[in-house]
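A single protein chain has been omitted; all remaining protein chains appear in their positions.
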Amino acid sequence: MRWILSATMKALIKSGPRPGLTLVEKPIPELTADGVRVQVMATSICGTDLHIYNWDAWAASKVTTPLTVGHEFCGEVLEVGPKVTRFQPGDFVAAESHVFCDKCRPCRTGQRHICENEKIIGVQRDGAFAEQIVMPERCVWRTPSTLPPEIATLQEPLGNSVHVALADEVSRRHVLITGCGPTGLFAVAIAKTCGAASVTAVDVQDYRLSLAKQLGADHMLDPMKCDLVTKVQELTDGRGADVVLEMSGNDKAIEDGLRCLSRGGDYRFFGVPSDRISIDVARDIIFKGARVQGILGRKVWDTWHDTARLLEAGLDLSPIITHKLPIEEYETAFDLIQRGECGKIILYPGGVPQ
Amino acid sequence: MRWILSATMKALIKSGPRPGLTLVEKPIPELTADGVRVQVMATSICGTDLHIYNWDAWAASKVTTPLTVGHEFCGEVLEVGPKVTRFQPGDFVAAESHVFCDKCRPCRTGQRHICENEKIIGVQRDGAFAEQIVMPERCVWRTPSTLPPEIATLQEPLGNSVHVALADEVSRRHVLITGCGPTGLFAVAIAKTCGAASVTAVDVQDYRLSLAKQLGADHMLDPMKCDLVTKVQELTDGRGADVVLEMSGNDKAIEDGLRCLSRGGDYRFFGVPSDRISIDVARDIIFKGARVQGILGRKVWDTWHDTARLLEAGLDLSPIITHKLPIEEYETAFDLIQRGECGKIILYPGGVPQ
Amino acid sequence: MRWILSATMKALIKSGPRPGLTLVEKPIPELTADGVRVQVMATSICGTDLHIYNWDAWAASKVTTPLTVGHEFCGEVLEVGPKVTRFQPGDFVAAESHVFCDKCRPCRTGQRHICENEKIIGVQRDGAFAEQIVMPERCVWRTPSTLPPEIATLQEPLGNSVHVALADEVSRRHVLITGCGPTGLFAVAIAKTCGAASVTAVDVQDYRLSLAKQLGADHMLDPMKCDLVTKVQELTDGRGADVVLEMSGNDKAIEDGLRCLSRGGDYRFFGVPSDRISIDVARDIIFKGARVQGILGRKVWDTWHDTARLLEAGLDLSPIITHKLPIEEYETAFDLIQRGECGKIILYPGGVPQ
Partner (left out) sequence: MRWILSATMKALIKSGPRPGLTLVEKPIPELTADGVRVQVMATSICGTDLHIYNWDAWAASKVTTPLTVGHEFCGEVLEVGPKVTRFQPGDFVAAESHVFCDKCRPCRTGQRHICENEKIIGVQRDGAFAEQIVMPERCVWRTPSTLPPEIATLQEPLGNSVHVALADEVSRRHVLITGCGPTGLFAVAIAKTCGAASVTAVDVQDYRLSLAKQLGADHMLDPMKCDLVTKVQELTDGRGADVVLEMSGNDKAIEDGLRCLSRGGDYRFFGVPSDRISIDVARDIIFKGARVQGILGRKVWDTWHDTARLLEAGLDLSPIITHKLPIEEYETAFDLIQRGECGKIILYPGGVPQ
């Protein structure tokens, strides 16, 4: 394949402080000294993108317009800046979307995922729902050319789930996953692959629970249709879930999950709540002797290696990819996500490959 | 010393569902097959005892009257039941106050502190503010006779603080301790002994902060008199506390402590809140990549060994023991605690030794 | 099924300090106060039994004759001593073969597998290759009646492999297993189930490598037929194995495995060498920043729970069970093991079930 270099490109942008997005033709981004120019081959849509699309309070507080949105992508390197040493045109790459500084203390001690100065592409700097993006070399991840673009773009969100699911052991443990959006679904697949004693998926949408089943969940529970705590007790010899992965950000799901946690259990927050959360700290944390972790982003580059390993070992994500659309059909895509009638949607700036 | 065996004994009891305690003469407890009868040499008063004294909502929900109260003690073995193999009359002992079952799954996997069937002496079964107590052999802890009784009785509460402070590394970390009651004060001493980069003690009472200073705290802060978050940032190169030990159960202290926690920090709940707590999970747990643990009781027997080691290595608790009283003066004692004008009070059922 | 109580029983014993075993009729063991009498339904043979059969130097130093041998078994409870509280006739059980004291410091701090006073059945006290055995209640493990006896007896050796394989993460790691006797084969199955990036099995016998393949090994290597270090480098992007499980006790395998270990790798010794081992500590441990662990026995009862969970989750051991024989054919069994032409052999004191 040969990419035609041009002065302008298609890009999906937030043009001003209001709902919706606009597909525009805009100048290609300028190459920086440490920059890697990537022709975007596939992108994918995240829940964060929906917040920006809807222009909710969080989005309004974070995003300055105009901005090219999107942060999950893969593509081919077109050209590199003069300081770049590890990449060259033709390389197939994805990228860490949290642009870390590599200078603060967390960055310098193996904790780039909690960089004190991070800027997320598609949120705080121009993103990837476009024909081209320029990324600093330090954030670019070499991807085997054998990986199809629709999987390669998923390394970023899959990495979130890897980070959550493997933050501590899941093998031989009863795992409860609250929230079956894409990151929850990825977590189902990872926990099963890594030897969980059982995986119980929780969501309020049948569509999502049926995807969880396809990905290997042992039990699918809708908390509106059962007494979740009682049900989980039954499935775990009365002890509760050893590990709870909170992938929804929903306050009811958090309360349910904490109540389902076993004594000595391990609770991991990933879904970001929009408000403060009321927690029965005495009952659910102290008297259980529970461990609770907040997880964000991906460990750079540990999680990326882990993710690559799981993909090599045959982790099958195909049931999660429910739609492939050209970037022009972005409104259809956001509408599907809005209604919860999809898994992961792949958007192609250059058209859906045949 | 020779103890006179008698059919009755002095005991401090909660006689009915109302505030206050009563000193009575009651029959000595019956010896069980696996029981160890102990002549109580010294006891000490805990915050839990104050809840029971005051008969607050928590106490009313847990305690069935009549009940001999108190759970911190040491003493000499008087006689042992026929199944007892490890103790004999004359041994100097203390005891794990959380009577664990040794049959449930946590008990059988090294986690007796989260036993599913525990009964706490002085709360759910007769306690130690008495001349005698009978404990199941499995809960009795042999104590070196070189340890003075007023220190030996403190092994139980000190064990709580050891469990909290050493649940993970404190060495070379900036440690913030919210709440300077006795367990908070013990934690100050332990963190200093174990190489904390700095220990900052937080309380609203000058008396307690001055005790924290005597125990080695580097900084003493009253959150009513300073902007705690700003102050802690200043003391930690702008990064916040690496470790926060929450020893108060107070909602304001919890909010302050979570805000003071550094990225990647380690927060440990020990003080039991009386209500649900509202937490900014996104800001304080997820985006910080924080770890949060609930800690209760002592690991049996790991924590007891750790505690013994720290005492052998010279941990000095003397500034915390502010009062020694005969059991008859229990009302003076509870009044001092009520007013926060004491560290730890030692009560002697047999009179204060000369 | 009803068991006929009789005064004597069949037992396979080491009658004196010389090679071989003898099948005898001897009095049934006496019931102790804390004892559980078990009718043995199935037993299985371990490499340790072969050492005793052959009467090598190790056996001569450990075993006092006469002794009933065998330590892997399952069966039905026939009667219990007066102090027993958790078992009753009819229960289906297996047992921890390392009779721990529950009084020493390791036992009392969650480390019973390194008990200071342990006696192993079939080695230091009468064992399980017999119609009956009496075990102390504290060592008896309740087993679901749905587990077939030939699997139930394997919980003990499988537990060894669980302890080794899951001592730290195997998921998304390249795992090398040196030695494909039964514990090595179990480890292959466990590592695959728990998400290893790849499992490479090493042995010098084709028979065993073919069993490893059946259990899911990705690569089977005979170090006599290839340059192991070079080959492992090829299979791991030139980095070496992240985890090495040493299941052979063989000095050449140890040297090979240490050389195959990656920088920052994790090496676990389980197979017991008969002699001192010469190690290039500088090259293989220090400059690699390697972690090395010695693993023995099973964590009691953590590992037993883990083992049960893996069996419930569907771990399939059937390819490892290559022979089922009545106890009378023990010489055939030991001959097969001697020649390495078997996986695990099940011996039935009461005859092979139809």
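Read from first to last, the chains carry the letters A, B and C; within each, the first residue is number 1.
Everything below uses one rule, namely that a residue touches a chain if its C-beta (ideal position, glycine included) is under 8 Å from a C-beta of that chain, and two chains touch if they have at least 3 such contacts.
Since the structure is predicted, the reported quantities are computational estimates derived from the model, not experimental observations.
S.K.: From the list C:228, C:295 or C:310, which touches the chain that is not on show?
M.R.: That would be C:295, which touches the missing chain.
S.K.: Out of B:111, B:178 or B:193, which touches the unshown chain?
M.R.: B:193
S.K.: Tell me which residue among A:110, A:238 or A:351 touches the hidden chain in the full complex.
M.R.: A:110
S.K.: Please give every residue of chain B in contact with the chain that is not shown.
M.R.: Residues of chain B in contact with the hidden chain: 166, 169-173, 190, 193-198, 305-306, 309-310, 312-313.
S.K.: Using the document's contact rule, name the residues of chain C that touch the chain not shown here.
M.R.: 105-106, 111, 113-114, 116, 239, 254, 263-264, 269-270, 272-274, 276-282, 285-296
S.K.: Which parts of chain A are in contact with the chain that was left out?
M.R.: 83, 85-86, 103, 105, 108-111, 299-302, 305
Criterion: only the chains that are shown with their structure count from here on.
S.K.: Give me the residues of chain A that touch two or more other chains.
M.R.: Residues of chain A touching two or more partner chains: there are none.
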